[in-house]
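One chain of protein is taken out of this complex; the other chains stay put.
Showing subunit A:
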Amino acid sequence: MGLDVRPAPGRRRAKVPAPPPSRPTWRGRLARLDMKVSPYLLISPFYAVFLVFGAFPLGYTLWVSLHDWELASGLRQWLGLQNYRELLADEAFWNSVVNTLGMFALSTVPQLLLALLAANALNRRMRGGLLFRMGMIAPLVTSTAAVAIVFTQLYAHDYGMVNWLLGLVGVDPIDWQADRYWSWVAVSSMVDWRWTGYNALIYLAAMQAIPRDLYEAAAIDGASRRRQFWQITVPMLRPTIIFTVIISTIGGLQLFTEPVLYGSGEMNGGPVGQYQTVAMYMFEHSFRGDDYGYGAAVAWVLFLMIIVFSLLNFLFIRRMGGTR
């Protein structure tokens, strides 16, 4: 399309008057109909898919969660809030909540801090910038399941590379499966590995938008690079940091694929559920245990958790920068 074919719209429109309303032509009526109806036609595919497979399921989850709902027996019995009452008294559920929050913290905090450092490094003038960026974003394009398998093997107790490396510096082998906290570290490291580069690029884009005069003025005043980083870069990045924290919260609380494959594809999250997440708990009860009502209740509680934690993190980050 050459831009030269573009006429000045105002003048052109003046030369072509609208057809008189008394004699609407077939063409004119069609064009008017097109203007009126087409926008709705264009957006309708999205709404069709969304209403059937997005909005309806959301409400339906609530409905199912108020029932004793089994597929094999066809049982469908109204329970009211019974599922929720049971859930709140269910130790295995709370165990999964604690696991999820623990792994969420272990995967989000280092991830975002490392991403900040990496972005700060990438923001310098250097050779091979594209290569570094490519390398750091490469984890994002690997399949989550594949990576989980690779990491699980790296963390193997007897012949895993991580324990071998630790052995080189004199550390005894760690049981990355049976020990609850170490298993969290292992699973979280997969998440960290995958998302650090992605967040680094987002921070880098935001850093490049910070006016350079700020740094130059600070340099004249004798502020060190480290000081510039904490006093200029980080405060200026606050909106971006809030964005990444919210995205990580939504993703982190739904953690599923990595811990499932860390447990060889089982839903129990280790023999004593040491790394079972809420999403796994939901899956175990519904799809494996044929208790869809209970599973749906877990799904709703998870949804509420995500909303609450997103809000808390939002307020926390905003507060933190606000004391400047």
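A few points about this structure:
The rule we apply is simple: a contact is a pair of C-beta atoms (placed from the backbone, for glycine too) under 8 Å apart; a residue touches a chain by one contact, two chains touch by 3 or more; residues count from 1.
The rule is simple: contacts and distances are computed from a predicted model.
When the listed names "Peptide/nickel transport system ATP-binding protein", "Carbon monoxide dehydrogenase subunit G", "Carbohydrate ABC transporter permease" or "Amidohydrolase-related domain-containing protein" are checked against UniProt, the chain not shown comes out as "Carbohydrate ABC transporter permease". Note on the undisplayed chain: of the listed residues A:Trp164, A:Tyr181, A:Trp230 or A:Phe316, the one touching it is A:Trp164.
Here the missing chain is touched by one residue of A:Gly54, A:Pro271 or A:Gly289, and it is A:Gly54. Of the candidate positions A:Val187, A:Ala296 or A:Ile317, contact with the unshown chain belongs to A:Ala296. Within subunit A, the residues in touch with the undisplayed chain are 1, 5-9, 12-13, 16, 31, 34-36, 38-40, 42-43, 45-47, 49-50, 52-58, 60-61, 64, 71, 114, 117-118, 121-122, 124-126, 130-147, 149-154, 158-159, 161, 164, 193, 196-198, 201-202, 204-206, 208-209, 212, 215-216, 219, 247, 250, 254, 256-257, 260-261, 264-266, 279, 282-283, 286-287, 292, 295-296, 299-300, 302-303, 306.
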